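If you scroll down you'll find the structure; I have some questions about it.
All protein chains of the complex are present and in place, except for one that has been dropped.
Up next is chain A:
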Amino acid sequence: MELCPTIKNILLLDSEGKRIAVKYYSDDWPTNAAKEAFEKAVFTKTQKTNARTEAEITMFDNYIVVYKFVQDLHFFVTGGENENEIILATVLQGFFDAVGLLLRGTEDKKEALENLDLILLCLDEIVDGGYELSFIVLSIILETDANVIAGKVDSHSMDAGAPLSEQTITQALATAREHLTRSLLK
């Protein structure tokens, strides 16, 4: 049995099932075709459900998938069949809320693509691992608190010395706001 809680993948798809940003931390899907097939299956299986207020959950092909939707964004976190469902849901919630903070409330596909850099950094801060260079594909949860994740992603506008974990939600929102102004000025 896998002792350490393991995330198999994190997916952010649009309302047609197309990729916005995905990250695989497992070699269960060795090729891009296998990954796309999995995404298609997940999307078709979940698209008719209402996962907008609470995260929903399903099980297929011996994977547990937790998911949550907002506007045209579909968030998924996949784990093995023996994984603690609530840990998976915690990771999903962390990702979902962090993206919400970083997109400053306008959570839709356009905004997500325009801030793809932030979303990719976000994925990098949630789970560490899944790179082909390591001999064994290992992944470990780095952080599940949305405020901390968003804070770390947006840390370049902060005081270098301030410990990141001590950020409050107001700080996180402040940095997010600053980011907005910056991009508007472009």
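Note that in this section a contact is a pair of C-beta atoms (placed from the backbone, for glycine too) under 8 Å apart; a residue touches a chain by one contact, two chains touch by 3 or more; residues count from 1.
One rule holds for everything that comes next: contacts and distances are computed from a predicted model.
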{"item": "Name under which UniProt lists the unshown chain, selected from \"AP-2 complex subunit alpha\", \"Coatomer subunit gamma\", \"Phospholipid-transporting ATPase\" or \"Alkyl transferase\"", "value": "\"Coatomer subunit gamma\""}
{"item": "Absent-chain interface as seen on chain A, which is shown", "value": "1, 3-5, 19, 21-22, 32, 35-36, 49-50, 54-59, 66, 84-90, 109-110, 113-117, 120-121, 124, 128-129, 131-136, 138, 140-144, 152-153, 155-156, 160-161, 163-165, 183-184, 186"}
